[in-house]
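Every protein chain of the complex appears in place save one, which is left out.
And now, subunit A:
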Amino acid sequence: MGPSNLCTNGPQGPQNHGPRVASRLHGSASATAATPDFSFSSSPAVVEGRRAAAPATGHRKGSGVVVLGSEVGCGDVVQDLAARGAASAREQSCREFGKQYNQLLSRSTQPTFCPNATTSSDRDDGSQSKEKISVTFVNKDGTEQTISVPVGMSILEAAHENDIELEGACEGSLACSTCHVIVMDVNYYNKLEDPTDEENDMLDLAFGLTETSRLGCQVIAKPELDGMRLALPAATRNFAVDGFVPKPH
């Protein structure tokens, strides 16, 4: 599976949840990669570079590197990088890959790109990827922020791209509970797929767990979720008294 090999083989971890996260995050990305269309662009790498440089406005789904690396495909530097990544598959090489890719980005954001290219390739990605839904976050202090989230993107990523104060200690690898969000309307909660055992294991430890709690990294934007409201759990517990005791679900 081409680009996914770039960084496989991290240390052995609890095996059961990695793949799910990965597939969720990368599923749509590989679909995009399967039908690249560069016909409107004289220099695809440039297009991708521009898009990556402004991730908040792009329609990036899942992992930036996967999407970008595979979509670009024909760029020599990227191919070279991809080959290097595939040959050496550890974290170090991921970082190396990242570093070099970043250099690529700075090189490719030259004023040579065609302004039409991005919109064209957006359109050609299929109608779904252009679709965005509106999600409102209710912050700890009660203030609200409404953001638009591209279909296919996780709530954790969307929150980070919009400067919403949602932690993501494990960066979406289902190893912490810091991206805990509370779905404020049970009807929306019911539109989500049931949490996996692994997500439930983490929710067990979530601070201020409720009946409609989910991990932001596991909630993926889809059209039915348009208008969803999510609360960030408020930190009101006195920790001097005791450790956490999650409420029964």
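Throughout what follows, a residue touches a chain if its C-beta (ideal position, glycine included) is under 8 Å from a C-beta of that chain, and two chains touch if they have at least 3 such contacts; residues count from 1.
Basically, contacts and distances are computed from a predicted model.
Participant: When you check the chain that is not on display against UniProt, which of "Nucleophile aminohydrolase", "NADPH:adrenodoxin oxidoreductase, mitochondrial", "Elongator complex protein 5" or "LSM complex subunit LSm2" does it turn out to be?
Facilitator: For the chain missing from the view, the UniProt record says "NADPH:adrenodoxin oxidoreductase, mitochondrial".
Participant: Quick one: which of A:182, A:209 or A:225 touches the chain that's been left out?
Facilitator: Only one of A:182, A:209 or A:225 touches the chain omitted from view, namely A:209.
Participant: Please identify which residue in A:144, A:171 or A:224 touches the non-displayed chain.
Facilitator: Answering carefully, the residue with contact to the hidden chain is A:171.
Participant: Contact with the hidden chain only, please: which subunit A residues?
Facilitator: 3-4, 6-16, 18-19, 21-22, 25-26, 52-53, 55, 62-66, 88, 90-95, 97-98, 101-102, 141, 143, 160-161, 163, 165, 167, 169-178, 197-198, 200-202, 204-205, 207, 209, 235, 237-240, 242-249
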